[in-house]
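Note that this complex is displayed minus one protein chain, with the remaining chains in position.
Chain IDs A, B and C follow the sequence of writing; residue 1 opens each chain.
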Amino acid sequence: MEDRNILKVEDLNVFFKVNGGIVRAVENVNFQLKDGESIGIVGESGCGKTTTALAIMGMLPGNGYVDNGRIFFEGEDIINKDEKQWQRYRWNKISMIFQGAMNSLNPVMKIRRQIGEAIRLHNPTITKGEINARVVELFKLVGLDEKRINYYPHEFSGGMKQRVMIAMALACNPKLIIGDEPTTALDLMIQAQIIDLINDLRRKLNMGMIIITHDLSIISEICDRVAVMYAGNIVEIGSIEDIIENYKHPYTEKLIKAFPSIYGDKRMAESIPGAPPNPLSPPKGCRFHPRCHKSIDICKNVLPKYTSFGNRHFAACHVVKGDSLNE
Amino acid sequence: MNNDKVIEVNKLSVYFNARAGFFKDLIRKDKIMVRAVDGVDLSISKGEIVSLVGESGSGKTTMGRAILNLVHHNTGSLKFNDEAYDIKNKKWMKTFRKKAQMIFQDPYQSLNPKFMIADIVSEPLKFIEKKLSEEEIESKVVEALEFAGLKPARDYLYRYPYELSGGQRQRVAIASVFIISPQFIVADEPVSMLDASVRADIVKLMLQMKEEKGTSYLFITHDLALAWLVSDRIAIMYLGKIVEIGPAEIISGNCIHPYTQALISVLSNIDIKKKRKRIVLKGETPSPMNIPKGCRFHTRCPIAKEKCEKEEPPLIKRQKNHFAACHFSKRLI
Amino acid sequence: MNLKYFLRKLIQSLITIWIVLTISFILFRAMPGDPVSMFVKSDGMDPQVAKALIKEYGLHLPLHSQYLVYIKEMLLGNFGQSFSFQKPVIEIIAQRLPNTIILALGAQIFSIIFGILLGTIAASNRGKKIDVLLLGSALFIYAIPAFWLGIMLLSYFGVRLSLVPLFGMITPGLNHMSKWEYFKDVSQHLILPAMTFGLAITGRYAMIMRGALLDIFTEDYMITAKAKGFDRKYIIRNHALPNAMLPMVTVIAISLGFVVAGAIQTETVFSWPGIGTLTIKALELRDYPLLQGVFLIISLCVISANFIADIIYMYIDPRIKYE
Partner (left out) sequence: MSRNRFDVKLRNFRGFLRLFFSNTIGLIGFIMLAFFIIAAFLGPIVYPYDITDVAKGDILAQPSREFPLGTDQLGRDLLGALISGAKISLMVGFMGASISVSIGTIVGLSAGYIGGKVDSILMRLTDGMMVLPVLPLVMVLAALLGTSISNIILVIGLTGWTGTARLVRSQTLSFKERQFIERARCMGANNTYIMIKHILPNVFPVIFANTILVTSSAILRETTLSFLGLGDPLSVSWGQTLNGAFNNGAVSIGAWWYYAPPGVCIILLVLSFTFLGYSFDEILNPKLRER
């Protein structure tokens, strides 16, 4: 029954060894992604959202490791793959659109080769002509002039580089694409163009998508579901409508209220007092309690469990509770 | 009526030389110019906050710097408190520097990492009020830091910027401006580098300074929603020109220029019920080296007609305080 | 090809040549007590010869005309007559230059290849034993004066083990050799000097290559390449190396002065009949026309090599190639 999930992350813990000890960057993270579904992971910088993505790609930096948990991709547990297996699986099954496309493209290699090398790696029998045809096809798909396939990255503007990056991510027809801040640092209008492009491609190609960003509005444009992360934990997860209009967790509430809206009263957005915790020594209990306006005594000592609010909407808070889960 | 204006800008242009290359420069007489700011009028009243909104490459930052005489302007006239700029006069410049200041975008770059907080905040006094004793300086610094919300101020005096968070640094930057309480401040994207959670506090601090000291602001930003929140008037800039200017309410209601309309339609918005039709402009802003003839927006304008390619529309009054530069958007004449 | 860049670099090189010519004019001619006039005025100088010399160098002319005459003569390749050899300077240099080029070019090619190789090995194994070992040896070699390294190699392989000849380029007294014998003889003489010279610059190139690669390893496109599913070897070879070559070319170009210094020291230790030993001889004999000629020729070689490096850079950096 659950096999329709293309991705299932179970109890994922990712830790980093650093000089001062162990950073628990991601702890007890659970989420699922159905075929063709898109999920957004939102949170402040350092909340563990990028680390989660890197764990799914098997690309944690040298001092990082998966301490616990499993990641199922199309029903197969991928967490224990060796490097060779990971290499065959990356880009072919899951590809990535990186933040800041200006630096994510190799400056001395033609775009055609940068896209082509990935295609050839995952289809060793393909001919040169077929690769070229595929690159042209991809350029058309993302709205780039096909005459430019032999250009170098510096000959594209910022917005076009991001399109190149998207074309590259699509090269091997992956089942899942992870976008890490795919529109950050772009101008508003270009941002809107890229969002339209992504939505258009999602309709055409029916692929799963994970969008990682600090900007909730991008998620609301693209995604079906949202996971809100704070200090390594997912504090609330649910459909986009549920999260924005029926949020439960106080952190989600703060996040949404910090968003200025030009419809309605001129109301200064609220800021969240305090700062995110030091990752080396997170607070006991609920990690958000020092900054929470609703916290009660139990928050200081006990990590809250998820409760359900129906329609795959869960939150972990002692104060705002739904139906308890059996697990 | 005229004397309540702090800043008056008339037909201001700032051009930069773009080098075509050693030989081409020798041969060509007409140098290639980057027309960053291209004939802009703007005035700011006492105690008023005017936002200058535009995408990157619109010239909004150059405009702010030209007003503070940090970049040289090519044409146009500038007035401060009804007095024409007298930039060659050292005495005039000194008074001007005392009264017109700037808050910068990036608090990680705008504070010298080798200076202690006390030195950063007191530095303006070195140039402006030279005769203060050390005790007077210290008490002024403490007062400024406390105003900026860094309490207790004495804990911060002998720290270095790297010991503070981004929000705290921006508070230090504000304190260093507050200490000489200028009449007019250019704030260049003062919160865009900060985490969303601390932005509001910094903006509130700036508004508080306006309440207490009657400061006027030119608030430069790319964020329309923020501009709408803080300012009295908003000016929309595109390729070196103001295309629309009016009360902040034009954003939430009745804007005229198609560019403004497009910008508003793609505004970051999480209000899923009120999703309106987005007008996504095609292509990118043309290079300021090569500004299109006629209306500079016609290459991307959804309602452009033949006339737009030939004639540049002037900024015309459509309503009290509301001006727009478009041939065809007929609303509100 | 980017003509603008090409012309800019060409003009820069020409300006540098002009600067060198002017420096040399100031040093040899315009400074008070400059060597040429001192030589003419020296005791025991035959008045007849002195007169001829005054005419040859235009010493009776005002300084600025002297300068113009000087520039003209130099551009025509007329470096004058050597005091001590009684031959045109250019002839002496032409005889010696190929020997130095054999030595320097050989060492240069050897050290570029090994420098890049060792630097890449060190960088790809950063922090591991092999990296520490390679970096340590590179730093150690950097600290050794090239001539002393030559002396030590000479005293061990030449004197102690008698494996190789002690000095020169060919064995004196061996005549009527076949081409093959000649080649063998020169090769035997070449081994130690080339080793000395090569070692001295290999360390430098390896360190720079390592640094350049470590910089590139932090670039975002390295992560992109990994995400595409490539293995580390492929990524280093196809993504990191082409980018690391950019700083390498620049560094090799500005290291040419360093290479010349190495050549002079090596040649001195092994009595290699090249430009380096010629410089020393000219200095010892106070043969200023020869010294000036040698100085100018060395500078010209370095400037041209630099220009070539700039052109290579243009070809490997697309940002310059299509501007």
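Note that in this section contacts are C-beta pairs under 8 Å (C-beta built on N, C-alpha and C of every residue); 3 or more make two chains touch, one makes a residue touch a chain.
Source: prediction; values computed, not measured.
Participant: Among the chains present in the display, which ones are touched by the chain that isn't there?
Facilitator: B, C
Participant: Just name the one of C:48, C:86 or C:218 that touches the chain not displayed here.
Facilitator: C:218
Participant: Just one of C:95, C:155, C:171 or C:187 touches the chain that is missing; which is it?
Facilitator: Answering carefully, the residue with contact to the hidden chain is C:155.
Participant: Considering the complete complex, identify which of B:51, B:101, B:168 or B:216 is in touch with the unshown chain.
Facilitator: Answer from the full complex: B:101 touches the omitted chain.
Participant: In the whole complex, not just what's shown, which of B:78, B:144 or B:157 touches the removed chain?
Facilitator: Going through B:78, B:144 or B:157 one by one, B:157 is the residue touching the chain not shown.
Participant: To test your reading of the contact rule: which positions on chain B touch the chain that is missing from view?
Facilitator: These residues of chain B touch the chain that is not shown: 65, 68, 70, 93-94, 97, 101-102, 104-106, 109-114, 116, 118, 123-124, 126-128, 134, 138, 157-159, 173, 176.
Participant: May I ask you to list the residues on chain C that touch the chain which is not drawn?
Facilitator: Contacting residues on chain C, toward the hidden partner: 12, 15-16, 19-20, 23, 27, 31, 35, 126, 139-140, 142-148, 151-152, 154-155, 159-160, 166, 214, 217-218, 254, 256-257, 260-261, 264-265, 268-269, 279-280, 283-284, 286, 291, 294-295, 298-299, 302-303, 306.
Methods note: only the chains that are shown with their structure count from here on.
Participant: Between what two chains do the most C-beta pairs come into contact?
Facilitator: A-B
Participant: Provide the C-alpha centroid distance between chain B and chain C, rounded to the nearest whole angstrom.
Facilitator: 55
Participant: Measuring from the mean C-alpha position of chain A to the mean C-alpha position of chain B, what distance in angstrom results?
Facilitator: From the centre of chain A to the centre of chain B is 34 Å.
Participant: Mark out which residues of chain C touch at least two other chains, giving numbers and ranges.
Facilitator: Residue numbers touching two or more other chains: none in chain C.
Participant: Please set out, as single numbers or ranges, the residues of chain A touching at least two other chains.
Facilitator: Answer for chain A, listing residues that touch two or more other chains: there are none.
Participant: Which positions of chain A touch chain C when the two form their complex?
Facilitator: Interface residues on chain A, with respect to chain C: 57, 59, 83-84, 86-92, 95-96, 98, 100, 103-110, 117-118, 121-122, 152, 154-155, 168.
Participant: Where on chain B does chain A make contact in their complex?
Facilitator: For chain B paired with chain A, touching residues are 55-56, 165, 195-201, 203-204, 222-226, 228-229, 251-252, 262-264, 266-274, 278, 280-282, 284-285.
Participant: Write out the stretch or stretches of chain C touching chain A in their complex.
Facilitator: Where chain C meets chain A, its residues are 219-221, 223-231, 238-239, 242-243, 246, 316-319, 322.
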